[in-house]
Structure formats: structure tokens, C-alpha cells
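The complex appears here minus one protein chain, its other protein chains still in place.
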């Protein structure tokens, strides 16, 4: 399969290159960057020296790139993918967008939270979270790859939502991410001395991953879901831990909670259920496509607390995209993703 | 004032030494350690070289130490202070315990959560959180210095509890601490390569700071308070950020929330109200006795989210102890604590 | 090939498991640990959950393990491998020791620096640094895998020593390592809060990697080599950067220096020559078997400064061991090691 990556100089793009290097069924044929057109990717990312000879091209030739690719991975800021999607609508090439443009069933929600008009609202698209929407992903033209915080949050709560074990208006997701989640552009807020040995929250009650989590959990449960989502910045490079709270419905026992997780995930390779009372850590999944999940039940408050850990650049971005690609292309879902985390 | 420190080789003890070095009204006369008796403190803590000549003594001489001290600071693991308190009951020396032994009104709660019998249940004692219990601290014989997580959590929520703006059964405190909070003894879980570039939760629904937060908020509000408290370990040395969630009662407006914080804290030097919509960061209080507080209101869920940041070793331990000491000794509350955080 | 790992619970052992997971020609059949005998490796190292079912055995059955293995990797503290080597002398199994026992031509040097008697001095052995001693490794019974600091240092200086461009008595190696190099046992010195936001040197003029570097450079150059080696601890998990200084002989030009590196390494896959004036960083090789090398020439002092970066657990330990294994077993040297570093 010939694959191309738009926006290859961001961290998600670079991670796609890392993972595709060992994918036996795919070859990266085009990579683009508007600010580095003509440069070798190994000059931007020295860790790729000796491993990739590719030079960065411009998006201007998107039709040519589309014709020369079986799959296109879009790792551009939100608002850019819909233009690409429109232009490539009639080509056979398939699209996996790592941004938000194609994640929403209802583009009005997208427009409200992203403050931009959606110019391709009728595009045929599916939400790219393999464990929940595998069937739909298989034949999709456009896959709106799930976001990083959202993947950790949705996977943590989906079994409980699906089995109607929780009050879907009581959900609180307190999430923590390494700094690579904020992208590769230097900003005062991401300057090393500012973050090192510090911890803070941001975008409380206003983060754009909120409606995405609500949408997926509503789809799974059939109920309206209304959550609080609070992201935090951890002084580390990679990793997300989501701490999710929900009120259990009357009569829900610990065993019912256990069963919900087992029922949904027992056969999922990339989801590792640590069980009730356990503790995932971001380092145990670092560099890998795994999502580690554990849960706790507090009899005093009759709440369930679910903990989930992912690598934001893998299961939260590039790894998930390749998992979706494998499904869409008809490969074994683990192809190119079957390796251990990097520890310590 | 002659002060002594029991358990001076732990991080809280060392921080007391750092802060007392610039306290104009106090002199440290005795320091103890059972495992390092006879050694110079500057050999244990090289940052104190040239600044302290003190040698570590044994606790065995506690009566002699008690007679030679106006105040004794106890920085021992829980369960040890009550024996000391009993022995010193009839001496004029006053006690500030940085552990949990004297924090609870009801020792049955202590015994339930700490799994140890309380051997000094009738001791006259006050809870050492100056901003809420200043009046009681003034004349106290024994001050049970508030804990690190609890200080951040209680200060964040007390104004809302006092003004009855929140459902006190809906409170969730998701707290994050630097690793110094786990003490100075090396353990596999605190080994550098295990924690670096990693993030995890621990003691979900079972952490001992839970009943302490509930007690103080109940005292302030007159209502029963039932919370979920979840601690997390941040790969950094110092600092706590508490993210606190509560359901606002019907009809509570943002302005009422603002007013509650202002009413309680406007005149408090060590509490810096950043206001509605702002973001504290642990680095902005590092090394200092400040507690920075901000709050957010989510109109979608009608919840309030309060963020508070402290340095766990200062406002969460040694600084708070000295603030309590200043009150108890009749000094200006800021004495020895009026300096800026260390940034970056 | 059936391989076994003695001392699998240390960081080097765990890294062997990580790397062998994707090695198509090898299967790990036995792993040992005396302190965790009977436990599942995935319980010790949760990042391996779902990927390895192996349980830890005891070394007591070393002959049985030896009979059931084609290769044995020893990841034990120094002093333990020689006993194993002796016991397995007459079995066909081959040995790759990641410790120091079999690294020295002259066991008197080993005994002087390691303060232990060598009990297997006559063992047939080769020094396991593939780029320099590939030919000898091919048929070896026992391979004394090169150490972490030594690998970075020797690879940086070998071309200059071989071509006689430097005064071999002027060499200074100032090396910096992440904390995983100190092993997995918690010690006060490696306790998270002690190291975080700190930097220090250790074992100045006395570190055991000194004679190992001298031996290899002497072997390459035919001259006596006498160096200063200074290790430092960087507050990070992985990675070594060696900054190597040497006085250039009279008349040595920058071009001669460039040529020495090219001549020795142009065809080496795992050595990436960044060239004169460039800067390797540990992060650009993290998780991989690469050694990135650059050099600078100071015309003011007529010195050459060579910079080399490796991942201490890969090219400095487990990756190098597998590279040696590939050579010894007749596989392509890159087998199981041909992947990109993990960045950022």
C-alpha cells in the first residue's frame, strides 16, 4: 500500500513515520510540509537519519499526491483537512484524518466548539476509534481518527455507558497529558523552564475534546451524556492518564462493573485490562499502541473511578491511525503495531 | 523562642530547618533522628553546609528536649507523635505535630483510617490550618498541622462549603503531588527511572487525607461532607495542584461564588486569589507558603471547578507549621515566611 | 534459536525482552531471577503484560537451562558470570555476558579495578563491541559485551586512535548518563526527589569503565592509552553522551580527522556520522541501537572534541548484545534492531 502523510513535520506526522518504518505492508511515498518544502525529513528530525530519504513536498500538489497514494494520513491543524477531503472526494484514495474535521456526526457541534465553518459537512465519514467502531471503519472513505484525550476517556467509560451502569450526567474526566500533546511549535507556555517542575490545568470546561467524548459515549449508550472534562499538563514528553468519575446507578455491584469491562474488551489486543483495584501508569504504555485500564469502586460514595493510560502520540494519534488503516485496508489489526512499550 | 525538631532528617524536617534559618524570633536548639543520632545535619543534607552546626540527638531524651524548648515540631511518621505528646503533657512546651496523630476531632476516625490505636485521645488539640482555625490555634497546647493534600483541598472548597453554595455530597478532589510528598526513604516506586516521564494515580478511594478533608469542610459548613479524593504522583519534586469539582446548588450564580472566595480570603496574605477563569501552577508557589486559588464555572453542567496550588513542603508542611507557630507564639503571622516563590 | 536470560528483572534484562519480542529468529525460553523466582515477568514489568507469559526461574538449574538454550545472556552484577561460564564450559551453549567478567584480556586488570578474584581466567572470550571486533565475535564461545560508557567512548575515539592522529596520553572522556544506567535497585542516591532538577559527577578517576576504554583503544591503536574518565548523572532515564577530548598530533588537519571517521564507519549501519561541527543528542537515539557521532576541531588549542550519543540500555547493553548475538549466530546484524528511535 502506498501511503502519504500531510503535515509530516508535526509530532503526529513524525510518529507515523516511526511506525510505518516497520510496517511490512505499507510504504510512505509522499510527505508534505508548507514551511519546510524541499527539505529532507531527516534534517528536521535527526532521529530518522539513515532511515528515511524522503523530502518534504508542498500540499499544492495534493491531487497528484492523492492519485499516487492508496491512503492519505492528514496530520494538519483542524480546519485544513476538510479542504483536502473535498478535493480528493472523487479519487479512490482513502483518508485518515488525525485532526477534528471529520470526527463529528453533527457538524454544528464542530462549528460551535471549533469556531470555524465546516466546508465539507456531507462527507461520508466514520469516527476512528477501532475498538468501538471497527465495523464502520472497514469500508470508510474518510476516517476521523479519534483524539488523544478522547481515546483515553472514551475507552475508559464506554463499557459502563454501554451497560447503563452509570448516571451519564455525573461523568467527570480529569485528564493529564505530557507536553508533546501540545504540538511542536514553541510557545512561551511550553518553554522548558516554565513547565519543568510545574503542574497546571488548562481550558477548564472549554476544551474541544469535551463534545467528542460526549458524542462517542452517547453513541455507545443511546443516552445523552454530559460531562466535565479537565485537561492538565504534566512535565513529561509523552503519555495521558485519564481519571474518570461517575455515579453508579442504584444496585450496581462491583461484579457488574467488572463484567462490563470484560465483555467489551476481553478480546481486544490493544486494551489491557488490569482489573479492579489496579493502577495503570503512562510509562507502562510508552511508545506503544496499548491502552491500559483499571477501575476502582468507592462504597462510601457509590462512585466508580476508572483509570486509563495511553501514549498520546501512539494510541492517541499515529498508532490509532495505523490501526484504523490496517482495518480499512484489510490487514491484521496489529500489523506494524505489535511491539512492547519502551520502559523505563 | 527555642524550638526543636523531632525527625529532622525527613523532608519536612529539613524544610523546617531551611525556613527557621531566616526566622528572626526562633532558634533551633535540638534536632533528632534515631537512625542518624550523633551525625551532623549538614552531612545528611549538604545544602545546609556552613549554615547549621547542629548534631542529631535521640528521641530518648525527649523530656530533656521538652524542658529546653518553647515549641517542639514533630516531623515523625504517624503514630509516633501521640507518645511524645503524652510525655510532654505537663511541661510548658507546646507542640506542633506535622503528622496525623492530632488532626482528628474524633479519634475513632483516625483509628479507622490509620489502623492504629490512638493512645492519647483526650489530648487538648486544634487543627492547624491557620486561615480557618486561627482563633483556636492561638492558645493551643497541641496543634495538629494540616496535611499537604488536605491544605490544598480544604482551602479550595471552604468558601463554597461555608456559604452553602455546593452539594456537599458531590465533591470530588482530584489531586496531584510532586514526589517529595512521599518522603525521603527510597522505595522501588520512587526510584528515579520508574517515575521519570511517567504519571500515575495511587490509593484511589482509600487515601488517609479523605476523612481529614471531610472533617474540616464539615466543621466549616455544618453539613455532612462526603468526597472522593484521588491522589496522583507527578514526575517532579515539589508542588500540589488540587482540581476540585462540586455541583452548585440551584440558583447559585458565578457572582455568588466569587463573593464567597473574596469574603473568606481577601485579607489573607498567604492566599492569592487569581479569580474566576484563571490558572494556578505549582511553580508559581514553589518554595513559598502561598496557596494560589482560581475557580471556573461550567454552565453546561452547573458545576464549579476550583484549582488550588501549594508547595507541599511549605504551605503543605513546614511553612504551615511555622505559620501556626507564629500565631501560637504571638508573632506576626508572616514572620520568616515573607519571601517570593522560586521561579523558574 | 533458543535464548535464555539470567537476571531478567534488571533493566538490561527487561530491555533484552523488549528487543527479543520482535526478533524473528530467536525465542526466549528461560529467564531467571533469584529474588523473584516463580513470579511472572509481566508482574514485575507491567509494560510486558499480554506480551510475555514467562515465569522467572532460579539460577540453580543453570545446567538444565544451558542444555535447553543455544545462547545465554547474562545480565547479572559483575562477579556472577564467571561462575556460570565455568559451569557451561563444556556445553554447546554460547554465552553473551552483559557484565564485566569477560571483558578484559588481562584478568589482573579486572581484579585490580573490580576488587574480586577472577575464577575463570582462561576462558576463551572476545570483547563484544561489534564495530571493532566483529571478526572475533563470529565464532566466540563467550562474548564479553562492551559496557555502556565504554561503547560511547570507544566508538568516539577509535578512528583517531587507529589512525594515530591523537596523543593517546591526552585523552579525557567526560561522560553523562541517564539514571537507568545505575540499575533498578532503589538507593538513596537514586531516589526521585534527590536527582530531579540536579546534576552531579561520581567516581571521578576511579570508575571501572576506565581500563576497559583504555584496553580497547590500545588494541585498536597499538599504543598505550591513558585516559581520564569522568561519569556524570543526568536527571533523565536513558541515554549517554560522551564528550571526548584529545590533543591532535602536529600536522593533523581537519580533513584527516574526517577521513578517519569515514574510513572506519562509513559502512556501519548502527553508527551515524553527523560530521564535523554537528551535535548528537541522546534523544535522537533513544530506544535504538544507533550511536550518533560528531566531532569538532579547535584551532586555538589544536584539540579534537568528539561527541557520541547512545541509548545506554540498547547500544550500551541489550541492543549491543543482540547485535553480537546476530553476528555469532550468523544472522544479518540488524535483525530485530532495525527500527527508528522514539522521539520526542
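Order of writing sets the labels: A, B and C. Residues in every chain begin at 1.
Heads up, the rule we're going with is that a residue touches a chain if its C-beta (ideal position, glycine included) is under 8 Å from a C-beta of that chain, and two chains touch if they have at least 3 such contacts.
Remember, it's a predicted structure, so these values are computed and weren't measured experimentally.
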Residue touching the undisplayed chain, where the options are C:107, C:215 or C:282: C:282
Residue of A:115, A:135 or A:187 in touch with the missing chain, whole complex considered: A:187
Chain not shown: contacting residue from C:64, C:116 or C:226: C:226
Residues of chain B (touch criterion as defined above) contacting the omitted chain: 11, 14, 17-18, 21-22, 45-51, 180, 196-197, 237-238, 269, 272, 274, 281, 283-288, 290, 292, 338-344
Absent-chain interface as seen on chain C, which is shown: 169, 172, 174, 176, 178, 193-194, 196-202, 204-205, 226-228, 230, 232, 234-239, 241, 243, 245, 279-284, 286, 296-298, 300-301, 303, 305, 307, 309, 344
Footprint left on chain A by the chain that the document does not show: 11, 178-180, 184-188, 190-193, 195-197, 235-237
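By definition in this document, only the chains that are shown with their structure count from here on.
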Farthest-lying chain, centroid of Cα atoms versus that of chain B: C
Centre distance in Å when chain A and chain C are each reduced to the mean of their C-alpha atoms: 36
Approximate Å spacing (C-alpha centroids) for the pair chain A, chain B: 38
Between chain C and chain B, distance of the C-alpha-averaged centres to the nearest whole Å: 46
For chain C, residues contacting two or more additional chains: 11, 180, 196-197, 237
